[in-house]
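Below: one structure in structure tokens.
Here the complex is missing one protein chain, while the rest keep their positions.
Naming follows writing order (A and B), and every chain is counted from residue 1.
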Amino acid sequence: MVNIGACVKEPGSTRNNKTGSWRTFKPILDKDKCIDCENCVLFCPEGCINKDYDIDYDYCKGCGICAEECPVKAIKMERG
Amino acid sequence: MVKKVFTSNRAVAEAVKLAKPQVVPVYPITPQTTISEYLAQFVADGDLKAEYIRVESEHSAISAALGASGAGVRVFSATSSQGLALMHEILFAAAGMRSPIVLVDANRALSAPLSIWNDQQDTISERDSGWLQIYAENAQEALDAVLIAYRVAEDRDVLLPCMVCIDGYFLTHTVEPLEVPTQEEVDRFLPSYNPYAFLDTENPMSIGTFTDPNYYMEARYAIEVAMEKSKEVLAKANKEFAEIFGREYDLVEKYRCDDAEIIIVAMGSVCGTIKDVIDSLREEGEKVGLLKIRVFRPFPREQIKEVLENGSKVAVIDKNISFGMGGVLYSNIKAKTNADVYGFIAGLGGRDITTEYVREIVEKTKNPSREIEWIGLKKEEV
Partner (left out) sequence: MEISEKEFLAPGHRACAGCGATIGVRLALKALGKNTVAVSATGCLEVITTPYPETAWDIPWIHVAFENAAAVASGVERALKSQGKDAQVVAFAGDGGTADIGLQALSGAMERGHNLIYICYDNEAYMNTGVQRSGATPYGASTTTSPHGKESFGEDKPKKNIPMIMAAHGVPYVATASISYPEDFIKKVQKAKDIDGPAYIHLHQPCTTGWGYDPSKTIELGRLAVETGSWILYEIEDGDFHVTYRPAERKVVDEYLLAQKRFKHLNEEERNRIQKNVDAICTEFKI
């Protein structure tokens, strides 16, 4: 049954929708090169890079902003 | 209970004070204005503990009301005519978001030409919005309807907004004696508001979402179910109201209908005039009755059917017009009964529906020449 007024009582429930399937190119981080600047974390439109710089590929749409904004080019975009 | 002599606008303001809404966003418009003024004064005097929002339009009045209702409090607003038309978009949203807002509309004609006087085109035009609509005949009914509106709108089986419709000037600016209930009585009848879904940082939810074709129809169907259910809830509320306040209401009111050969159907203040005419006609030996439609949405079709399908002829008075179709009450009645029904458009833009016009309607129903007649047109201006 549709909730009264079509309200949604499960906060953050778009997590059920794995947008990783949209991806053509995949960001791969070389943690050895990483200088801990947090650019990729801040600029990710999905918010799917955590403070340990783990990329959640369940949601990453492969936009490539993280790779573009990495000052030391530690992130490469690869097919897949 | 205290006896007072008030206009319906004052009566409404008293009812609102007793219902204790926490947020009141209103925008003044003739002939609703004194409601917004009385409420402002109540707040200024500390007699009503509410956040009064002096919004910049009716669109924002209903939007702020919906926001406040979404944040979990009882709200009130009031408007009229052009103001209600400006609210149109958000009226549908309020019903769809199942927000039990109570709004009083001082019934007034819609422009153009511009008119500040009474008819019911404004609220009738919002009949499909998903709001309950109660039409008051007098100041007492206006006051009582506001209390009943909150009780029913906020019921978990309903959760729909409710519009209380009071005829501009005939009610809004005319004083009548009435009984103002005590706070203790009202508190017994109207429990404090317990919202179903609201904005709470401890328990976050999203209200007013986007639906694709997989869900929209079910969400709208739920409104229809709630609207139908509201008839039972109204009946229960009316019963309890009578127990506490001693005044009995129903979705319709039958006035001398039992043996009537002609039954007039009407809504709002004109019913007072009609009752007077019926009393005179009865003395003259004419069997005429009135079926007053007090609640127009939900449409009390079972009760209407029962009263009208006894072989009498039916005259429906509409203070509105759906151009090319006739009055809306007329077409609704016609759609839901097999009675012999005639429609009369009257009282648009403040044209008085006099006792003579009511008699004319009765005569024309006895000897019908057309299905829909306009009553009171000035021949020289047509």
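Assume contacts are C-beta pairs under 8 Å (C-beta built on N, C-alpha and C of every residue); 3 or more make two chains touch, one makes a residue touch a chain.
Bear in mind the structure is a predicted one, so any value in this text is a computation, not a measurement.
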| item | value |
| --- | --- |
| Sole residue of B:Asp128, B:Asp157 or B:Asp200 that reaches the chain not shown, by the stated touch rule | B:Asp200 |
| From B:Thr211, B:Ser331 or B:Thr354, residue that would touch the chain that is not displayed | B:Thr211 |
| Absent chain, residues of chain A that touch it | 2-3, 6, 8, 10-19, 22-23, 38, 41-48, 50-51, 56, 58-59, 61-65, 67-69, 77 |
| Residues from chain B at the interface with the omitted partner, ascending | 22-23, 25, 50-51, 53-57, 59-60, 63-73, 75, 89-90, 93, 97, 199-201, 204-212, 215 |
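The rule is short, and it goes like this: only the chains that are shown with their structure count from here on.
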| item | value |
| --- | --- |
| Where chain A and chain B are represented by their mean Cα positions, the distance between them in whole Å | 53 |
| Interfacial residue positions of chain B with respect to chain A in the complex | 96-99, 159, 196-197, 203-209, 211, 215, 218-219, 222 |
| Complex contact set, residues of chain A against chain B | 1-9, 11 |
